[in-house]
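For this depiction, one protein chain was excluded, whereas all remaining protein chains were kept in their positions.
Right, subunit A next:
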């Protein structure tokens, strides 16, 4: 039975070129490189927030100012890697979801493109902050404001990415969205955001616990009272608290997902991730209480578990996208096939003998005139060039002059644009068209 429905969902045609790699491989590259990218984004955002926090505390305790400075040095490296590692997932999502991704980019276009100058300025602010630490030591409010502007940027810019990546999942909403702020209010953007920022803190906590825990990192002479153990404790506490908070933001995100992409498969993948998260929490708790060495065996175990956790969540994220767009992609594929069939037919139509050729024009020059000259010249009125009544009068007894002019025109009238020449015409064509111009009754 055929049931026809009226739909307001835009169903575009896909790009008629094959994918450069098998789809599963592209998906793997997309998920893997995205996780790598987001790892450094997490470190960049998390460290910048921590730098701000510790520099603020540093006003009372000099040790924290130094700690902030140490954390700030990691931002330069992490932010550069974050940007460059973003290219691979961008490339892959461009290939796999060309129509969906570009459409949502366009619908939020003004804000989307503002990412470019905004992130560049934010990076410059971080450099300014880093390299003016000594010079602005006496002007902490200014130094902190520079950092504050950078941190605010890092906290706001993710909204743009999340809004886009969310909007691309809902073609049925594309017709209703008027600009970025409309798209921002679609369900799920804010839960995604809190999930992201909390992840930044968890990842950064783990990273810095390792960074300051390394044997190579020397404390002597840098800090007055702050000890390695104390820094590690603070960082792990942060990781623990943030991972714990995900048990609020995670379910919130899952429950607010529009139902169309939620499947049991997705549920199990997310549940597996959440189970690992519980183990991570327990292990972190043990490290904190037993004062285990970092980096040490248990710490590496946590890192491995954490990688699995992230891999599950990344897979879940992709599954949802794939499920949510499944129907739409199918509709697109059918529409594309039908379209190319129509294109083929249109090409066949071109090959049909034209009926018009029957009525051969009195002058062979007429056709040439219609396609080349009529663009700018009418019979009695001025268009781009002067009317034909004038032209035919000027050249009444001078066909070779007219031919010469058509081939390579000069400039006669200052109030007209210069005429385009037709050096490609053969002498026969020139004769034909000139005859037509001179013999046609223009009035």
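Just so it is clear, contacts are C-beta pairs under 8 Å (C-beta built on N, C-alpha and C of every residue); 3 or more make two chains touch, one makes a residue touch a chain; residues count from 1.
Quick note on the criterion: contacts and distances are computed from a predicted model.
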Identify the UniProt protein name of the omitted chain, choosing among "ABC transporter", "LutB/LldF family L-lactate oxidation iron-sulfur protein", "Cytochrome c" or "Dibenzothiophene desulfurase".
"Cytochrome c"
Using the touch definition up top, pick the residue from A:109, A:251, A:296 or A:401 that touches the left-out chain.
A:109
Write down which of A:308, A:422 or A:442 is the residue touching the left-out chain.
A:422
Contact with the hidden chain, among A:23, A:176, A:398 or A:439, goes to A:176
Omitted-chain footprint on subunit A covers residues 1-21, 76-77, 80-81, 83-88, 90-91, 94-95, 98-99, 102-103, 105-110, 112-113, 115-117, 119-120, 123-124, 127, 174-180, 182, 327, 330-331, 334, 339, 342-343, 345-347, 349-350, 370-372, 374-376, 378, 381-384, 415, 417, 420-424
